[in-house]
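The structure under discussion is supplied below as structure tokens; questions concerning it will follow.
Here the complex is missing one protein chain, while the rest keep their positions.
Right after this comes chain A.
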Amino acid sequence: MTIKMKVRNVSKLFNDESGEGWKRVQQGQSKEQIFRETGVTVGINNVSFDVNEGEIFVIMGLSGSGKSTLVRTLNGLIPSSAGEIWVDDVDVASCSKEELRKVRREKCCMVFQHFALFPHKTVLDNVAFGLKVNGVPKEERYKRALESLDKVGLDAHADSYPGELSGGMQQRVGLARGLANDPEILLMDEPFGALDPLIRREMQDELVVLQRELKKTIIFITHDLNEALLLGDRIAIMKDGAFVQVGTAQDIVSDPADAYVKAFVADIDRSRVYTASDIAEDASRVPLTARVSDAIAAMDRTETEIIHVVKDGVPAGLLTRSDVESAKTSARVMDIMHAHPPTVPQDAYLNEIYSEAQTGMPLAVTDDDGKLVGVVSAENIFEHLASDEEETGPDSITSAAI
């Protein structure tokens, strides 16, 4: 996996002309204390991370935790006070204005929380803006802008003005504008934060679909943990300008680093964190050509009540204990099995497999080739969603943090 962006020990202090704030940060004083005593705001405090090519790296934290400041230092909109920010082989934190402009034009585009569309330009001209400042000739720039608009499904609105569009549509234009230059990295500062919940869900799903095709390196800011868990390949939790924990959704939900993260995790929707493979149990199986006696033997050996019948590893049928007990031991499993057993892909989230699980039948979990890798029962799912509910931190933390 190649590393697309490498961030090392980046800090940003606001209003620290005298350097007093920096001294105090080095001494480890808290953001609050430094602000109270010197008026210096610690925006970012010694943050380091890598972003891999093609992943969605989510930075989440409460309002004021420094997310916007951090994402703006990544493309130099806010100059950092210390540290290095490597985009490929350019250090954004120390490069010349010219190089910085080149990074912004070619590698790293941004989508804004409040869209920041130009009200005096048409949708098409908005999307073509990045190409225009980069000197792309008119014809090509409109062609590429239209392609970009097409990706977000708004090519029909090319000649409208942003003010004529709904919030969701405006942010699609914002996204199309960010994609028009075909940057390798997309910075998104709470892009869906200003949208109402239904539209937000829709946009999240669309981003997931779009990302499957685009495979951009995305740095996505949010204050909504559910959004972070849904989108993030990896998630960084930020507090008072510093990273508290960095990891996958499962890492963070199952092993929160401290009370702050725990409080966040307390009220998330677990069904969107865990996938079928996370909770799958080993499946017992017999080949299609086996006899009932083989099935009984296999079930006894693995102490299970159900067994899958597989053909070349692909689930073809299902047998329960009562099925096999009522059949002749010499019968072939293929004749008595329930054909077409319910199957789910291993990377499906639990919320996506609820409905299948409700039939009461155990679900066969399959890998990308359709081969059986495990089994999930309805009880499994509900047990897992309810589990470690009691483990979450005391209520005081929850209410303090949220």
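Basically, a contact is a pair of C-beta atoms (placed from the backbone, for glycine too) under 8 Å apart; a residue touches a chain by one contact, two chains touch by 3 or more; residues count from 1.
FYI, contacts and distances are computed from a predicted model.
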UniProt names the one chain left off this complex as which of "Sarcosine oxidase subunit delta", "Glycine betaine/proline transport system permease protein", "GMC family oxidoreductase" or "L-lactate dehydrogenase complex protein LldF"? "Glycine betaine/proline transport system permease protein"
Where A:L77, A:A242, A:V314 or A:M334 are the choices, the one touching the absent chain is A:L77
Sole residue of A:E164, A:D205 or A:D255 that reaches the chain not shown, by the stated touch rule: A:E164
Candidates A:R8, A:K102, A:R201 or A:K371 - the one touching the absent chain: A:K102
Give me the chain A residues in contact with the hidden chain, please. 75, 77, 101-105, 109-110, 112, 114, 116-120, 129-130, 132-134, 161, 163-164, 177, 181, 187
